[in-house]
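For this depiction, one protein chain was excluded, whereas all remaining protein chains were kept in their positions.
The letters A, B and C name the chains in turn, as written, and every chain counts its residues from 1.
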Amino acid sequence: MYNEKVMEHFNNPRNAGDMENPDGVGEIGNVRCGDITKVFIKVNEQGIIEDIKFRTFGCGAAIASSSMLTEMVKGKHVDEAVKITDIEVADNLGGLPPQKLHCSNLAADALKAALKDYQDKQK
Amino acid sequence: MYNEKVMEHFNNPRNAGDMENPDGVGEIGNVRCGDITKVFIKVNEQGIIEDIKFRTFGCGAAIASSSMLTEMVKGKHVDEAVKITDIEVADNLGGLPPQKLHCSNLAADALKAALKDYQDKQK
Amino acid sequence: MDRIYMDHAATTPLDERVLEDMMPFLKENFGNPSSAHFFGREVRKALEKAREKMASLLGATPEEIYFTSGGTEADNLAIIGSARALRNRGNHIITTSVEHHAVLDTCLALKEEGFEVTVLPVDQYGMVDPNDVREAIQENTILLSVMYANNEVGTIQPVEEIGKIARENNILFHIDAVQSVGNLPVNVEKLSVDLLALSAHKFYGPKGVGLLFIKEGTGINHLTHGGGQERGKRAGTENIPGIIGMAKAMELAYSELEEFVPRMEALRDRLIHGCLEMEEVKLNGHPSQRLPGNVNVSFEYIEGEALLLSLDFKGVAASSGSACSSGSMNPSHVLLAAGMSEQTARGAIRLSLGRHNSMEEVDYVLQVIKESVDKLRSMSSIYQGKGER
Partner (left out) sequence: MDRIYMDHAATTPLDERVLEDMMPFLKENFGNPSSAHFFGREVRKALEKAREKMASLLGATPEEIYFTSGGTEADNLAIIGSARALRNRGNHIITTSVEHHAVLDTCLALKEEGFEVTVLPVDQYGMVDPNDVREAIQENTILLSVMYANNEVGTIQPVEEIGKIARENNILFHIDAVQSVGNLPVNVEKLSVDLLALSAHKFYGPKGVGLLFIKEGTGINHLTHGGGQERGKRAGTENIPGIIGMAKAMELAYSELEEFVPRMEALRDRLIHGCLEMEEVKLNGHPSQRLPGNVNVSFEYIEGEALLLSLDFKGVAASSGSACSSGSMNPSHVLLAAGMSEQTARGAIRLSLGRHNSMEEVDYVLQVIKESVDKLRSMSSIYQGKGER
């Protein structure tokens, strides 16, 4: 069902876990499948996302998407990170089964929520 | 489908063929299956059926029943022969498949027609 | 001589190469293709590979192939499923008088649901006239079902031409191609067909598996409800070894067609000519447009059932037409539709040749037929042959 890349991210998720004193936190729940993803970010003074962590309650696709997203985001400027779409996440995973595509939303949306939280805090 | 006895009579039918100057001839057609059986008898002065022949256009059961009937009849008095029923013919064959039971009518009925023909000629 | 099997239209032996391909799926590869784990995924892969193989042989896409338990189920699903789906567009169905019961009885059963059914006549060879098809089409016609080749008399219908008529008139076209794979080229593109039914055991594949081709975009209702297998069209755990075997059998049927057909035709023609040399014999079905292995002949004055019994006793397996389980001895509806009298129809037998038959067998069978026919005629009440009275 899942390709090797998805399975690799599922089995060895990058940046899973908590973060102390994050600069931004986003949490998104997906009504369609009940999954919930949380993203924590640490942003430096140049606006670069220096660290990122996730926690996900969800299926294999949701976990792998979260892991992939954090890998894509780390080291990026917040202005760039905000542009990352669920489609890019799925593409970087080499594709997801059709009925699982919506799971990649979750990670991208949680990141956006974290970025908004960070920006709100800056004001 | 057929038992061994039926097959034996079918493969080695007794008294199949024609008869010169029969004392009685009966021919019966079965509308249900289109079979036609003809029975020829030779009766001596004591009323004993000395010889009997049949010809049948029909299925294996019709041919085997005809053969069995002739065997049952040969040597019998006409008064006894007239009592032979299709059920006895089928029983003597060790049974026929349900959908073939009506085939044993044919031979018994043709015999009855031949006996009637013989009696008509006596008058 | 060993027993001789000449009833390949009823069923064929499983090809050894087919069985070989099936074996792993009768042993270690036993998973349910719906299972997400390793055992299921391995089987799912094989299932989809088999589907792709069969699709490509048929000129279809894998998404157009739906596996069933055989030809009967495929025919029923095609006809009932599409008729019900199109009910709002019309309620008229056209079929022919020489279809297998899996098609004919299915169409007729739809009358109870308010469908109108036209059953087309055939000519003396059992062939449908495309003009009759054209004339039968009404405003409310939604479905046309014509078999590719007849199972009893072997007549090949002009399905390409009929397919064009269906397409011109925007009517769904179903072909019962159960007797065709292995004997004729079967390509859904060339046939302009929307629905096409196959059964594996007719081409040296396993019993209990068939398929329905459903052209993309053709909406048909499913008939059974359950786990949603075959994209919702056919519920029930898939017969995996059967499907794997069907793919191999089809591959062999297609790749060996060119070699097979002329070889069968040579045997068939020798058998036909040998029969026709006997007295008062009639060839049933079309003289040239016929299946390469089909011989169907009527011997006057005797019943086919008795002749078959006699042949069987001598080790020759033939048939009186369709292998119908009712055990009834009604004369063939196909022969009656072709205008034959009941009596002559009763004298018909079918010999259907296959991969393992040889010229020697044909010659032996001819000899056995001659002996049996002579013997049965000699005791027939309606025969007045030479030398008799």
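The working rule: contacts are C-beta pairs under 8 Å (C-beta built on N, C-alpha and C of every residue); 3 or more make two chains touch, one makes a residue touch a chain.
Bear in mind that the values here come from a model prediction, so they are computed numbers and not experimental data.
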*Left-out chain, listing which of the shown chains it touches*: A, C
*Selected from C:G226, C:P262 or C:G339 as touching the chain missing from the view*: C:G226
_Among A:E27, A:D51 or A:E71, the residue in touch with the chain that has been omitted_ = A:E27
*Extract the touching residues of subunit A with respect to the undisplayed chain.*
1-2, 7, 10-11, 13, 16-18, 27, 33-38, 54-60, 62-63, 97, 99
_subunit C residues touching the omitted chain (full complex)_ = 3, 5, 7, 10-14, 19, 22, 26-28, 30-40, 69-73, 75-76, 100-102, 105-106, 108-109, 199, 201, 206-209, 223-229, 232, 235-242, 305, 308-309, 311-312, 315-320, 322-326
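The definition used in the following text is that only the chains that are shown with their structure count from here on.
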*Taking touching chains as linked, do they make an open path (line), a single closed cycle (ring), a hub with spokes (star), an all-linked set (complete), or other?*
other
*So, what's the distance in Å between the C-alpha centres of subunit B and subunit A?*
93
_Whole-Å gap separating subunit B and subunit C, where each centre is the average of the chain's CA atoms_ = 41
*asked:* Quick check: how many Å separate the C-alpha centres of subunit A and subunit C?
replied: 57
*Residues of subunit A that touch two or more other chains: which are they?*
none
